[in-house]
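Working notes, beginning with the structure itself.
Missing here: one protein chain of the complex. Every other protein chain is in place.
What follows is chain A.
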Amino acid sequence: MSLTPALEELVEDFGAVGTKDKLQLLLELSQELPALPARYADAADSMEQVHECQSPLFLAVEVDEDPEHRVHLYFSAPPEAPTTRGFASIMHTGLDGEPAETVLGVPDDFYTALGLTQAVSPLRIRGMAAMLSRIKRQVRAAVGGSDGGAGGQP
């Protein structure tokens, strides 16, 4: 189990600053969350809702057919939910484009390394944990479906 280089970098960034600046960092990330591609924009019901988040968050996972099964993530969260958007953006920055095996190898409690529990309530932090577990579940399903269940299946 290990973090992706991009997640390592985020952990370093968050670790280097105090509580107030952690929130600023999260705010900046929330603003960098890519817009939803048109194919999802009008098809919210094709996305999975992350019920554990305190604001509506929808998630779509695509896995490439290439041998590495690269993972692509798409998120939809309203502008009035910046914390949720920030968490989604951490996921996007840290995991998008990574091979399926790498995504499945990220520790489930990786968010503790971000040190955000001082700044954000534990309820919200658990929303981020739920995002990762839902992403992993979808990745497992996709990889399992394309190569007979050999890849990444526990």
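Operating definition for what follows: a residue touches a chain if its C-beta (ideal position, glycine included) is under 8 Å from a C-beta of that chain, and two chains touch if they have at least 3 such contacts; residues count from 1.
Note that in this section contacts and distances are computed from a predicted model.
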| item | value |
| --- | --- |
| The complex's invisible chain, by UniProt name, from "3-isopropylmalate dehydratase small subunit", "Sulfurtransferase", "Heme chaperone HemW" or "Hydrogenase maturation protein HypD" | "Sulfurtransferase" |
| Options A:Leu27, A:Met47, A:Ala113 or A:Ala141, residue touching the unrepresented chain | A:Leu27 |
| Residue of A:Asp45, A:Asp66 or A:Glu80 in touch with the missing chain, whole complex considered | A:Glu80 |
| Touching the absent chain when the full complex is considered, from A:Ser2, A:Thr19 or A:Thr112 | A:Thr19 |
| Residues of chain A in contact with the chain not shown | 19, 23-24, 26-27, 30, 51-52, 54-55, 79-84, 86, 118-123, 126-127, 130 |
